[in-house]
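Encoded as structure tokens, here's the structure I'll be asking about.
All protein chains but one are shown at their positions in the complex.
Then we have subunit A:
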Amino acid sequence: MKPLIRALLCASLLQLTPLANAEQTAEQAAAPAEGTTTPTPSATETPADSAGKAPEADGATPAPEATAEAPAAPAGPVAQVLQPRAWGHSVGDLLTQRVLLAIDGRATGLPKLPDPGRIGVWLERRPARLDTDADGRRWLVLDYQLINAPQTLTAITVPAFELRTDDGPLQVPAWTFSAAPLTPRTAFAGNGLDALQPDRGAPAVDTAPLRHRLLLWSGLTGALLLAWGGWLVWRNVRSARAQPFAQAQRTLRGLKDDAPDAWQALHRAFDRTAGASLQPASLHRLFERAPHFAPLRADIERFYADSAARFFGDGGAAASSPRALVRALARIERRHES
């Protein structure tokens, strides 16, 4: 609730300000500030209807007449001031005054530049600077920015102030200009034409074909990715199944441990892994080519010894189980491949 109340108060104040300022201007006119050394704390303003006279002086020409209309009678010499355009300003505009630093036609120095800062509710003075023109005359350049938005056409006065030059005080007269709001407060009353109109919706473009194309391409991309992933999986599965010991494991599935085929299938798997027909004397080639089987070296050597006894020797009780061995070998092979 509180922010709302505060906003309402601010709004009413803003509406009242032109009147209040007009009164203030009148007061200032009635009581001339004698011997003021500091600039007036606030700029004066007059709403358009109350301030009937607009300054006639053009910004390009010196306007002693304009200064003559200044409400306060300045004590001491009055500076020659080049004023900017006095009308057609609105919030944010920059107004530049050029003050000739000369007393009675003689150039003078300025030891201290006027301070920048807020001038009343309307204006902000930028840091002042000095400028020398083509004729060698020195000017004080003062930039004022209009920082408040007037609700109606309003006359705003830059207050008079005094410059302390090397050769004594130099009066800069007050100057009045008009400022207008950017938009009228209420353009039309009623008829549904509220001051602030809602945003007009942009015309809807037909996106159906776009959506269809997007769907189509996403579908195709998805299908492609799926196919690629599937192919990868299929290839891995196939190569895993084609590995020597994986193949031997499948062959051995339907065989018993003492079936000669089982032993021979395991021999072929060893041969394929080593790339050569292996016998006990050449077993080292297996471990050179596939060192990951080294942990099973003892089992593999026992298998070869048992196989030699079985196929070439006097038989004897074979201790090895080809099925158990092929399981262990296939496990290592799978781990190594992945």
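The rule we apply is simple: contacts are C-beta pairs under 8 Å (C-beta built on N, C-alpha and C of every residue); 3 or more make two chains touch, one makes a residue touch a chain; residues count from 1.
Basically, contacts and distances are computed from a predicted model.
Considering only "Anti-sigma factor antagonist", "Sugar ABC transporter permease", "MxaR-like protein" or "Putative ABC transport system ATP-binding protein", the record for the omitted chain gives "MxaR-like protein", by its UniProt protein name. Note that of A:A242, A:A308 or A:A324, the residue touching the chain absent from this view is A:A308.
When the whole complex is considered, the residue among A:T183, A:T221, A:N236 or A:S277 that touches the unshown chain is A:S277. Contact between subunit A and the unshown chain involves residues 260, 263-264, 267-268, 271, 275-277, 279-282, 307-308, 311-314.
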